[in-house]
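Yeah, one chain of the complex is gone here, protein chain that is, but the others are all in their spots.
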Amino acid sequence: MEKEDYKSNYNTHVIRLVVILVVVGVGGYFAKAAFTPDTMGQYGHYRGSNVEEQKGREMRNMTNDSCFQCHKYIRRIHKNGVHKDVSCEVCHGAYADHVKDGKYIGKLPVKRGAEIKALCLRCHNKVIQARPRDSIKVVALPQHLEEKKVRTDHICDQCHMVHDPLLWVKQAREMMGMKEEK
Amino acid sequence: MISVMSAVAVHGESLAQATNFIFPNDLHVHWSLMIVLYPYITGIVAGAFIVSSLYHVFHVEDLKPIARFSLLFALAFLICATWPLLNHLGHPERAMSMMLTPNPTSAMAGFGYIYSAYMVVLVMEILFIYRPTMVALKEQSSGLVKTLYGLLTFGSDNVSKKAMTLDHKIISFLAAIGIPMACVLHGYVGFIFGGVKANPLWATPLMPLIFLLSACVSGIAGIILAYVMIKKFTGKKIDVACVRTCIKFLWGFFILDFVFEMLEVFTHFYMSTHHWHTLEALLWGPLATSYWFMQVKIFSVIPFFILMFLSLVKVRDKVLLFFAPIVSFMILCQVLLMRWNVVIGGQLMSKSERGATTFHPQWFEKEGILASIIIMVAPVVILWIFGKLLPFWNDEKQTS
Partner (left out) sequence: MQDIQEIKNEIAQDRRAFIKKVMGGAVAGSLLMVIPATATEIAEQIPGMRAEKTVFTKKRFAFIVDVTRCIGCGSCCVADRNEYDVPDGVYRTWVERYIIDDQDNVFVDSPNGGTDGYTEPRTDIPNPVRDTFFVPKLCNMCEKPSCVQVCPVGATYKTEDGFVLIDPKRCVGCGYCVQACPYSVRYFNKNHTADKCTWCYHRVRQGMLPACVNVCPVQARKFGDILDKSSEVYKILHEPHVISVLKPGMGNKPSLHYVGLRREVV
């Protein structure tokens, strides 16, 4: 091809390309600075303000002592009984569903009937393998009921008051003049 | 009735069997079809680029007819490479965080910059190679298309010898740095898997290498298939020497790829260390069909011998042009199966080392089969659009 007159120089396209790349690069650099969260890198490669956000999360469960602030009668029974290490909230639900900012906001479910039996058997079921050798007392159903000579459709809490399961048992024995069973 | 795993089974996965124990959180496979497709697509991109560079950098003259086409092919797939990832992310609107605050210890964080840089290099190489063509086409068109050509040529109409010499230097440079960049583009994906020590199938130093070699293989196979099919459908003449050379390169890369894949499994088997029993249970259990029968026997061994035959024996053109697309398609299936077996297979094993979960892709879920088909068809559509704007073949519309 013979040399002709061109509108542009031989390197116009290269220059324009380089300019575009530089503009995009610089623009990207500033965009990065603008959009990166402020506390990024405060402690490490993460958003530092998230640590406070996580700390400020609402606690939903409390402790048994929180429940006992109001439920004083049950406290007397529970704290002196064999279930003192059992959490109120595992059976009844989280504190946050019941009290908020010191005020009652909702009713927590009370377990009845077969629900109670299922809860008891979580810990006290003898047939489940894998328990430690020396641990809490376990029983097998219906053998336990047969042993105690009661009807086999009994629910646990008909003899064992759930907040201190040995309370009535001990009192019954005392009334009957029986010795403590080992 | 004993229910060993009574976790709520979402997405239709089955419960584990009696002596099979998986960790409760291992029931669900988190990286599904989309993550199978992403390395597949970037692999094709890297492989197609290697084909082009074999001509532009290593001067394999036989490949001239497809040198330009390979780049357009690569770009069509590169454009779609982010789609499976964005579809997979729980928060795709935050995807730019990978560019804003990339974690230097994370292989995945490299994605944003590696992909962008590679896109720039590939697009620039295409624009430079096609510039004289586009300058000529600009004169012959009007309206929106004319403006488009004008933009793509940076408003320059200069195709003098001096300009072409400059262009040639730039093209050679881009093609040269494009090779390591293509290796990084796909190699880092291999490292994403290879660096996960918690997964015995993935954690191996060979993973980036295996991924890269199978990428080259899939790219070359894709080019061969596309070249032969498009020429056949448009009734144009096929450069048989080009296809022959491609087949030879395909065989060469495939030998390396297959050897490393088998070496990986064989070494684990031979050493039989702690994690072998979990891998064995996987490869001879849930993965027996998709790995040994399909990936290895049908789609590796058979194509290996076909490729060997086509490479070593000077067969008639008709025979070559019959088998080339078939074997290319089989290789493309092999690479897809390999991605599937690595990505999905790796997640089937529970980290409990005592069981495996199941995976059944669904047609209409977010990361399901229909979405996958759409994503794999899209590059073909994009390539077709490219074909409307730019000539695929060097033997048409010569401009210099």
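Which chain is which? They are A and B, in the order written, and residues in each are numbered from 1.
Everything that follows uses one rule, which is that contacts are C-beta pairs under 8 Å (C-beta built on N, C-alpha and C of every residue); 3 or more make two chains touch, one makes a residue touch a chain.
Since this is a predicted model, take the numbers as computed values, not measurements.
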item: Contact with the hidden chain (one of B:Phe21, B:Trp276 or B:Phe309); value: B:Phe21
item: Touch with the omitted chain, as defined above, among A:Asp5, A:Asp38, A:Asp85 or A:Asp153; value: A:Asp85
item: Absent-chain contact - pick from A:Met40, A:Val139 or A:Leu166; value: A:Met40
item: Residue of A:Cys70, A:Val150 or A:Met178 touching the missing chain in the full complex; value: A:Cys70
item: Residue numbers in subunit A that touch the chain omitted from display; value: 37, 40, 43-47, 50-51, 54-63, 65-66, 69-74, 76-77, 85-87, 89-90, 93-95, 99, 101-104, 110, 118, 121-123, 125, 127-132, 135-136, 157, 161, 163, 167-168, 171
item: Touch list for subunit B against the chain that is not drawn; value: 2-10, 18-19, 21, 23-28, 30-31, 88-92, 94-95, 97-98, 100-103, 105-109, 111, 192, 195-199, 274, 347, 350-354
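We adopt the following convention: only the chains that are shown with their structure count from here on.
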item: Intercentroid distance (Cα basis), subunit B paired with subunit A, Å; value: 44
item: Contacting residues of subunit B [partner subunit A, same complex]; value: 96, 99-101, 103-104, 120, 124, 127, 131, 153-163, 166, 170
item: Partner subunit B, residues of subunit A touching it in the complex; value: 1, 3-4, 6-14, 16-17, 21, 28, 32, 35-37, 40, 45
